[in-house]
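Quick one: the structure is below, and I'll ask about it shortly.
A protein chain is absent from this complex, but the other protein chains hold their places.
Every chain is named by a letter (A and B) in the order it is written, and numbering of its residues begins at 1.
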């Protein structure tokens, strides 16, 4: 799939300068772009990059103050125009047609909604309920008595252990494991004895969970992910955690057991949280922080152990200047010694 | 499944106050509980939470000093009583019946013990040996010449590469990968050339390994996990690591190659360890620590780079008060300057 620069100008209703025959086959951000790509500039911050990008065509705002001989299309809204071009140049998203593949293994008493799509080698265990139009990807396992809502999309090689519940429009990426046993042991005579993990996992509507993320079933009761929360790849969520609605949990985050997170919370990459904590609504926990105490609502936390932003900044600034401080103290010691010597002179 | 409060009181032999008809369908910790849940209080620390929990029924000790109009059941041991209730209200654990599913692919020379359960789409390669009563979950792959003990439980979508050895009663959660190649290269003319990884992985009796954890095969010899050790989700264990018995390795821990960990060691979440280290018996490494040197037995390490607890506490306390120290030094400078000026006065 490729388009000439002038075809793109027509498509987006823009004003072309430069080579109208430039052949465009790819789309990319301004820094990653290669020859043959179209890119865009949405902010004055990137005007300078117009001169250096390797893209063959640049979409930018009509009033952008950029003076260059490169092939450009000026448009009202570069983001909207670029999205149009992306739709034309990128291959269409794959759709899975309704139907049940002959190799899928489905328990006789599983209940399948209308227009579900069950892909090759999927397994649906006894008692499971699959909502209308839900897609179960190739090799995906839906355990006993799981209940899945409508319009869910489970990509290939997902595992749902028994009794897991999904709301509607839930997206689970490949390698997701929901409902593995929580990590709980009691020490008996110096050995770790397994504590039964008889609870479940419950995921709300419109949740999306990234590749290879693991959310453990509760020891008892439910591990819960609230409506609209989005979880990135390779996240570990311990047993009995309760995550609110509309949260963002980034890659490689680890939550120990029984931690409760409010609504609208953002947890950046590689954050770790101890167990049995409460994080208040709308808080933001910055990357790699280590949360060891409850966090009040609307907090902005950094560092390990995590502290509020203002405190972190003061401590971090002082730490970065610590060698300077050491030098100052050394000077003070010298001066004081000299002063003492002088004052003890007759 | 649900029970009235008075039915629960009978079940646990407790003394009910409040509404005997309260309908209970769920179980939860005191902070996560919702209306309709039963919860429990095992420690005076949580007596205050009795007033604020949303649970509809609370189990607590006969002598707990709690004065409330809420529906309670007083019992001798709230933990034991709660466990009884959990068993009645929670769905029963799933059991996999012995037998071989028609879609499993099993090499003719694989040796299957008595009463094994081989689930749909499992693959057992040539030369593999599966012990009595072991369960191989749906889509799980058991590579060439693997040897699995008795009573193992491999959940769906586990991968065991060739020659992996498991003891008895080993539990592997979904997404576990044992025996992928170690990460080893030699630089030849500026390019990374793969070092053959011809060793194996050997897992002792009673080991449990969490979802999506990866343990690499040895470059040569064996990567070993000792009897009774429990490993959480999303842990990375490099080639040739040797982990002792009865250890606890928490989520998102990363061990580089050839590190040796003693018996009874606890490694908390997101800890990283460099390669070729030795960690002594019964040491505890706290969350997010970065271990860069050998650790003597019975150590308690924190921080990155990790240092003993006492040292960490002194350094961390001083760091938290660093802005204060900066201010003190500023004052000293002023006072000294004033003193110098005064003493240079005629």
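Throughout what follows, contacts are C-beta pairs under 8 Å (C-beta built on N, C-alpha and C of every residue); 3 or more make two chains touch, one makes a residue touch a chain.
Bear in mind that the values here come from a model prediction, so they are computed numbers and not experimental data.
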Sole residue of A:74, A:133, A:147 or A:173 that reaches the chain not shown, by the stated touch rule: A:173
Residue of A:26, A:98, A:113 or A:297 touching the missing chain in the full complex: A:26
From A:68, A:298 or A:319, residue that would touch the chain that is not displayed: A:319
Residue among A:117, A:157, A:197 or A:240 that touches the chain left out of view: A:157
Chain B, residues in touch with the chain not shown (by the definition above): 103, 105, 121, 123, 125, 139, 141, 143-145, 157, 159, 161-163, 175, 177, 180-181, 183, 185, 190-192, 194, 196, 198-200, 212, 214, 216, 220-222, 224, 234, 236, 238, 240, 242, 252, 254, 256, 258, 260, 270, 272, 274, 276, 278, 288, 290, 304-305, 307, 314-315, 318-319, 321-322, 325, 328-329, 332, 335-336, 339, 342-343
Chain A residues that touch the omitted chain in the full complex: 26-29, 31-33, 37, 82, 86-87, 90-91, 93-94, 101, 103, 119-121, 137-139, 155-157, 171, 173-175, 206, 208, 210-212, 228, 230, 232-234, 246, 248, 250-252, 264, 269-270, 287-288, 316, 319-320, 322-323, 325-326, 329, 332-333, 336, 339-340, 343
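Note that only the chains that are shown with their structure count from here on.
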Centre distance in Å when chain A and chain B are each reduced to the mean of their C-alpha atoms: 23
